[in-house]
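Every protein chain of the complex appears in place save one, which is left out.
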Amino acid sequence: MMFQFENFSDFIYMAGHGQYVWTAYSVSLIIMAFIFVMPLFRKKNIIQKIIKKNH
Amino acid sequence: MNNIGFLAILRRDLLLAVRYRGDLANPLIFFFIVIALIPLGLTPDSKELSEIAPGMLWITALLASLLSLDGLFKDDFADGTLEQIIILPQPLYFMVLAKTIVHWVVTGLPLSLLAPVLGLMLSLPETGYLPLMLSLLIGTAILSLIGSVGAALTLPLNKEGILLSLIVIPFYMPVLIFGSNMVVLAVDGLSIASPLAIMGALLALSLLISPYVTSCALRLSIYG
Amino acid sequence: MPDPKNILMNQASVKTLSLKDLSFQRNEKFLFSNISLTLESGDILQILGQNGSGKTTLLRLISTALRPYSGEIIWQGKNVNDIRESYLEDVLFLGHQPGLKRLLSAEENLVWWRRLNKTNLSKNVNAFEEVGLYNHKDEPCNYLSVGQLKRAALARLYVSEAKLWILDEPFTSIDKEFSIKLKSLIVSHLKRGGIVVLATHQDLKIENMKYFSISDLSGATSE
Partner (left out) sequence: MASPRWFYQISGRWLPWLSLLTFVSIIIGVIWGLGFAPQDAKQGNSFRIIYIHVPASFLALVGYYIMAISGAIAIIWKIKLADVVMKSAAPIGASLTFIALLTGAVWGKPTWGTYWIWDARITSMLILFFLYLGVIVLQKAYSAQGLSNKAAALLALVGTINIPIIYKSVDWWYTLHQPATIKFTEAPSMHPDMFQPLLIMIIGFYLFYVTALIVSMRAEIIFRERNTSWVKELALNLKDKRPI
């Protein structure tokens, strides 16, 4: 179990398939991060609204 | 005891449908128009048309049946009879079944009987006519049953046009697959036993489950 | 002097309807909670409250059209969900809407309704004469005015054998003369041992009438 690519640029290029692999990974991870973070913001501004309401 | 409600609703709705034949024709007209579009959009060449005829006939019949679905409970809901039906002593299951059967008789049945004529227009080979009618007869019954669930769920929403189709179409897909495939097999001269058996199973399943789910949905959404 | 009401009926046929801490929630808020009351044959309950306070909802709960959030409705000592069929045979519910198919005539609507509900076919009273619609009974309902539609719906009261009447604003859009007739019909129903639960703003002045008001503090009952 060792690193499959000679160097970093080969790792990015991935014998031609790099663009597909990286787009798939990055878009998916961005969407997952978005799902995780969005409720936090939602909760934050509900709490802010509550604070403003009975300030 | 149970069938009083069933027969009463069946008779009443059939009477209404027959007395006001106007909207009986809508699904048929839709069917005609869309089938007439296909050669214009694709090709007048009869060989190519017969390739796609089963699929197009089935898709158009499916959409025609979907078109008239939202009226299933709509007018009963509007004039307050649905409220009365829900608190009748007889079980709601049979009354919903009666309404679904009337919807099938009004849309599915005429579509199936008319389909071979339109098959002619799409140069569907003769061997396909009877299987097309058979598959549509069973298929539109399943479509009406499943569709009644969607109609009940979107009952109180007045701008629900696309929502009803979005809810119902995923459930229509297996019926479309087996229905149109039955005609394709028949056209190729193969036996249509297996898709026919599966269609029968789908019919039995939806006959059992859909009216029950629809009556739950009605109780839920009547005061939306 | 014993209450005349009880003399008329032997104990066997006394019907009882009781609500046990009934509550209902709409949009996470309690419209009303733990309402408890009991009605017997010959009782009439008027539900008061501004519009939208839940009067209609309470009537729909009693008629099992709506399921309560908690609590139960008991008819003849048994929960209505267990005896749904026999309970609903004894119920007549008239809602805001007349509940008539507009494309059918008033006569057809009543004939259809009678087939589904326990109605006294032998009674030769002509319901449409009583409600003054005799010469309109064969036209499709969409030719009738709102008042006539209401009376066509009220025609059911004349033929129904149901013991429990649940009426939602029965007196709206009907004229003075007919509302007197309706009131006397209700009184005779009570005398025959029936129970009436109705929501109306009219002051009916029927003796020993019970009131129940749904104010914003839920469950306040005033006897």
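Order of writing sets the labels: A, B and C. Residues in every chain begin at 1.
We take it that a contact is a pair of C-beta atoms (placed from the backbone, for glycine too) under 8 Å apart; a residue touches a chain by one contact, two chains touch by 3 or more.
Predicted model, so just to flag it, every value in this text is computed and none were measured.
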Neighbouring displayed chains - absent chain, whole complex: A, B, C
Hidden partner chain, residues of chain C it touches: 25-28, 69
Positions on chain B where the hidden chain makes contact: 149, 153-154, 156-157, 160, 163, 166-167, 169-171, 173-174, 177-178, 181, 198, 202, 205, 209, 213, 216-217, 220-221, 224
Touching residues (missing chain, whole complex) on chain A: 1-5, 11, 14-18, 20-21, 23-25, 27-29, 31-32, 34-36, 38-40, 42-43, 46-51, 54
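One rule holds for everything that comes next: only the chains that are shown with their structure count from here on.
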Per Cα centroids, the chain farthest from chain B: A
Whole-Å gap between the CA centroids of chain A and chain B: 45
Between chain B and chain C, centroid-to-centroid distance (C-alpha), Å: 38
Distance from chain C to chain A - Cα centre to Cα centre, in angstrom: 61
Chain B to chain C touching residues, read off their complex: 1, 4-5, 8, 12, 15-16, 19-20, 75-76, 79-81, 83-84, 86-90, 219, 222-223
Chain B partner contacts - residues on chain C that touch it in the complex: 60, 63-67, 84-86, 88-89, 91, 93, 95-104, 108, 112-113, 115-117
